[in-house]
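Complex shown without one protein chain; remaining protein chains in place.
Up next, chain A:
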Amino acid sequence: MFSRDNWDEILEALSANWFRTVLTAFGVLWGIFILVILLAAGKGLENGVKQGFGGMATNSMFMWSQTTSKPYKGLPQGRRFSFKTGDVEAIKEQVPHLRFISPRNQLGGFGGANNVVRGLNTGAYNVYGDYPEIIQQEPMDITSGRFINHSDIKEKRKVAVIGESVRSGLYEPGEKVLGSYIKISGVNFMVIGTYKKKGGGNGNVEEAQKQIYVPFTAFSQAFNRGEDVGWMAITANDDHSITSLKNQVFDVLKDRHTIHPEDDRAVGHFDLYEEFNKINGLFVALKGVAYFVGILVLLSGIIGISNIMLIVVKERTNEIGVRRALGATPWAIRGQILMESIFLTIMSGMAGIAMATAVIFLVNNALSGMDTSEMMFLNPSVDLGVVMTALAILVISGLLAGLIPAQNAIRIKPVDALRTE
């Protein structure tokens, strides 16, 4: 089927009328070009928006305790409660498929008073008592030193990892940071590392650098939190969505804290996965639009090819008659028309893909010179899968485009075909 003779036949037939072949090919070229460009643009937008998530573990939720909204078992509504460290173990035991559970306690907050002192410098920062796993859920780059580890947790070391903005607020440029001490609400902590991180869920890059991480256990002891836990970040395994697991988590907590099972307001939470999925849904829709528009444009190109093949068959009626007189079987004729059509479609499609790739390359080149962190557009690209899909579409459409002309080619009887001039 793919012998050299076949190619010779096809190339001879197509090159017999170069200008027309190129014009015909242009329709499909344009279609696939638009399809690929639209998909790449969608991908670029998606990359840009997802960049805002800063590489967070998106299959996560964050929860905190609020006040109960229903009386239950003799307890009034409006009751305050707090998560306990025991809750973490209970959730781990009773809810499967969870990857990380990071409890956290917190000092300070947005716009809070100055709570950190170093020599003459003071500042208002968020201070988090955290477990080492938090770095997997809220990725950050450790720019010097190290992050807190399990030994710190176990020995309740008073150590701190500070953000780049904290460092610039409390230290002179060039001053030695690691090993120095800062005073957080009156308690000294030794700085063991600095970090820098991307925006986080809310995309506030500046605020994200004004944080101090200390070991959870040291925090509880130093600031007298006892067994209390203020906040938890829970990440599920990749094959389970946190959205499907979160109610189990809530049930465990409600049970342990004597909260009415239908009290939905007692536990506050933010489901990152759900938010992420909403955005994902948008991009799925965008992709759908790209395919829809691209394929429709492609379709008009294919109809063009089908049309021109009909004319070609008409023109070559006599030739087809001659070929049949010389012993070409109907399938040989049909096959040739189909191969011509598929070949033409694929060639022009490849040209379209190449052109689109060149444009994407140029755009990427232009973008690489700019700071894209605040742009909603990053690295427009198509993956191999899309190109393969496009190729499959091309082969099928080439086949479809050739089907009617091929049938036309053999419908006319050889004797009539020979009579045509």
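In this section, a contact is a pair of C-beta atoms (placed from the backbone, for glycine too) under 8 Å apart; a residue touches a chain by one contact, two chains touch by 3 or more; residues count from 1.
Keep in mind that, in the parts below, contacts and distances are computed from a predicted model.
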item: "Heme exporter protein C", "TctA family transporter", "Putative ABC transport system ATP-binding protein" or "Amidohydrolase-related domain-containing protein" - which is the UniProt name of the missing chain; value: "Putative ABC transport system ATP-binding protein"
item: Residue, one of A:E164, A:E207 or A:E319, that touches the chain absent here; value: A:E319
item: Among A:A90, A:I303 or A:L418, the residue in touch with the chain that has been omitted; value: A:L418
item: In chain A, positions touching the absent partner; value: 4-5, 12-13, 15-16, 318-319, 321-332, 410, 413-415, 418, 421
